[in-house]
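Excluded from the complex is one protein chain; the other protein chains are retained at their positions.
Entry: chain A
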Amino acid sequence: MKIYTNKNNTGTLKLLIAANLAAKKVEIVEAEFEDDVFAGPRQLPLLEVDPELRFFSSNAAVQYLFPILDMSENGQCQQLQEWEATRLQPSLSAALGKSPASDVKQVLKSSLEHVNGLLEGHQYVLGDKISAADISIWSTLYPLTHNDDLREQYLKELGNIRRWSDAIGGAKSVQEAVRQWGGSPTGPFGQISALGLPQVANLVSPAGSPDDEAEVQEGPTPEEIEAAKEGWLNGLSKLQPPLKQEKIVLPVKGRKNVLITSALPYVNNVPHLGNIIGCVLSADIFARYCRLCDYNTLYICGTDEYGTATETKALEEGVTPKQICDKYFEIHNNVYRWFNIGFDYFGRTSTEEQAEITQRLFLKLNENGFVSSQTVDQLFCEKCDRFLADRFVEGTCPHPGCGYEGARGDQCDKCGRLVNAPELLQPRCKVCAHPPVLKPSEQLFIELGQLEPSLRSWMSRWEHLWSGPARAVGRAWLREPLRARALTRDLRWGVPVPLDGYRHKVFYVWFDAPIGYMSITQCATKQYEAWWKPDKEYDVSLYQFMAKDNVPFHVVMFPATVLGVNEGHLLVKHLFATEYLNYEEGKFSKSRGVGVFGNDAQDTGIPSDVWRFYLASIRPETSDSSFSWTELGTRNNSELLNNLGNFCHRSLSFCSNAFKGLVPEPNPRRSDYELMALVNREIAAYVQNMEKGRLREALRHVLSISRLGNQHMQSEQPWVLLKGSEDDKQRGATAIGLCCQLVALLCALLAPYVPDTTRKLRGQLNVDAEKLRLNPENPRLLRYLPPGHVIGKPEPLFVKIEQERLEELRARYAGTQSQRADKKNSKTIDTAELEKAIGEQGDAVRKLKSTTKDKSVWQPEVEKLLELKKRLTEAQKQAETRPAANQAAGDVASLEKAIAEQGDAVRKLKSTTKDKSVWQPEVEKLLELKKRLTEAQKQAETRPATNQAAGDVASLEKAIAEQGDKVRKLKASTKDKAVWQPEVNVLLDLKKRLQALQVKK
């Protein structure tokens, strides 16, 4: 029989006592609610008699282990156990929790009196024989009966319970059970149900939520206080020697070497917030934490560039796949840079290194006999002379009742159903519109089935180090036998297959993308094998971050490849996968453009640190979570500003004002060491959670430290003490000194989350980053600021985000990206943009005409072109008749954009040809645009927005909001008043006019 249990769960104590009394053998297995051991409700302990018979109720399990002999008492025993589960246990847990309501205590007291009454004149609760009810109640009361303070508080007058408790506790088999259990009566206690604590029915205030219960804690123990003192006095000298930062990071002997990867983002679109927290940001926070602990850390990532999606996109935009990749690589790179993602190297997979390593691994895999070939029927375009990937075929949807003519080879966009490419009716090549034919093509496959045994044994060895979602996905994959998987496909954009007969094919992107981690390491260090095939004497661990959807490639496909190659490559040790992040109760969607994207975050004017903090605090660690604008505001205002920001600013300001910046030398008393011991608990929890990749949990503990600091400040009231006696003054100085040290600690612990802010804070503290390190072996509060340290100038760290601003943002980012774009276009569409569209459409038509003579193919495009031209003529007419109205409305910006684009076009043209007749028209257009810009600027200056005088309140309000944004941005970027003053004046003027208008109305 097995008992699955979490730590310090009094329910488990019940089971062990029952097993011991009945002389039954049980095995204890550690488990958490995220583990995959539950077939029913997730409750712990779980008694598994055999796979068919499991008890998730500890009371049922006790009855099973220790059956009641006297059946007449049956009903009573059960009644007491039910009472224990629904009343005694919940009220006890709530009463031992932090700040219990007085009515909870009252319920507990009356429950205890009930037990005491039952024991009146009896040896046990049901008479003179021990029963399952005794075991259940005794175990649940263990924290009360074995803690002197609580015993005094609750059981002083309940002599029967004390007698009964001591009698049972004195039995040898019970003592043996308590020893096996190994728990502590002071908590914190393991949660019993994944649903949290049951509510006690007649209470006014509900019992704590699961989170609160996890925090059931007692004051620090004498040992903890001693350790805190030791750490305070000597900790700094025991810190590990700092790691020397090399330019090229390679594994170091005798150090912990950490290789961190985040899933390679696919290159063909802009990452959204879900992608960012799922991989790059999580990995970055972790990497920064590792550096804080002096682990030798290499963090790499890059864009995943090969595959059909890129080729399709390139086709759509009429450029080469390489150009697409270049364009999106820049976009990704910029987004990540703005989010302060500190990659050691951000590479890409379309490199020579990638081809070389992929080909080498493949050849080895082939040599080892894990590659086979099969013939697959595929659509082939005779005109383009190539096999067509699913997305390169279009035709009529084969599903009855749909008949959509533009269905793709993998899915029909109209009915949403999956399509098998050869089943499309009237299929046509997406490139040339020629109907393809079905033709056999020989492809290579990897025999995953043969690799399954080694994969299984590897997985069972390491999966306990993975996050819950990662483990669950891995196990689900291995539930069914693995099948051979195609390695190659008939495409051009990819790594060529280095095998005769297949040389015109490329590798499937799933095969080569994870190898990107190796090739990017190679690009970063030139010695990728130092990391990926480390010497035995080096301690190298691989940590991989990703969202759930990427897990199969990292726990099945890639490890299988590496195991098949069998050259001792590094396999993932810690796999930290997240669940999904939703957007305001919907889903983020890259393809449909729903949600907030990397570049949008930048446009909101909210600092990247706030984004990082908020995303980390909603990281979908154990279940899906949701992004919400309101919550973003609340977290910023209540946690960053009120909790953290306030504590730091108050502490440093006190130091600055009362001590001229000289950090007072603390003279800690016992109460101060108690505070340090409590802080040390949080630091320990921070480190523990970080090491397990639970970044959201870790962050919660940092905030607890700042909360403790605030409480300390509040209770010591240094502002009063500093005006008191000598002794008081000393105490006040100690409080300030200690708070400053806590600020330094917070600055260290927060550095992984909010790098910009902590840089600022370090400036205010006047310390270098290398001073603020952490000892992961023995994490505790150190005296980061040496005696005689003088701090810099304290300044507020965070800014409040107003509710209206959030509403505005929510409205701005509602709907899909294209809807937003439409909204914008319909307002600002101008001749320049139309001209650009016409140019593009013209190009498209020319290209089409050159590839085919089939009029039916290009006619629609030509018609589109004509339509555009017509609209241009109209727009120009309008622009001429009322030029001021059109342009003073702030078209300066769009003109500037058009000029920049036109300038690019001209430069490009000039670089490709010397034929003046080709580029002259474009140059003229450019000159014309510039002229118009000058005019527009003049108008905008001389009569700011006169056209709006006729406008209504709404448009004025909008203009004010926009102008306000502009001013805020300007002020944030520069302190030069001359720069922003004119804009401020415009804003003030707008406001005045709005007021006037409102008065009139």
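Going forward, a contact is a pair of C-beta atoms (placed from the backbone, for glycine too) under 8 Å apart; a residue touches a chain by one contact, two chains touch by 3 or more; residues count from 1.
Simple rule for what comes next: contacts and distances are computed from a predicted model.
J.: Pick, from "Immediate early response 3-interacting protein 1", "Protein YIF1", "Eukaryotic translation elongation factor 1 epsilon-1" or "BRISC and BRCA1-A complex member 2", the protein name that UniProt gives for the chain of this complex that is not shown.
T.: Hidden chain, UniProt protein name: "Eukaryotic translation elongation factor 1 epsilon-1".
J.: One chain is left out of this view; which of A:Gln78, A:Asn269, A:Thr396 or A:Ser626 touches it in the full complex?
T.: A:Gln78
J.: Could you tell me which of A:Thr86, A:Gln123, A:Asn566 or A:Thr816 touches the chain that is not displayed?
T.: That would be A:Thr86, which touches the missing chain.
J.: Can you tell me which of A:Lys7, A:Arg42, A:Arg475 or A:Lys573 touches the chain that was removed from the display?
T.: Reading the full complex, the residue touching the unseen chain is A:Arg42.
J.: Have a look at A:Cys415, A:Ala844 or A:Val923 and name the one touching the chain we're not showing.
T.: With A:Cys415, A:Ala844 or A:Val923 as choices, the missing chain is touched by A:Cys415.
J.: Mind listing the chain A residues that contact the chain we can't see here?
T.: These residues touch the chain not displayed: 38-43, 52-53, 55-57, 59-60, 63-64, 67, 75, 78-79, 81-83, 85-87, 90, 193-195, 198-199, 201-202, 415-416.
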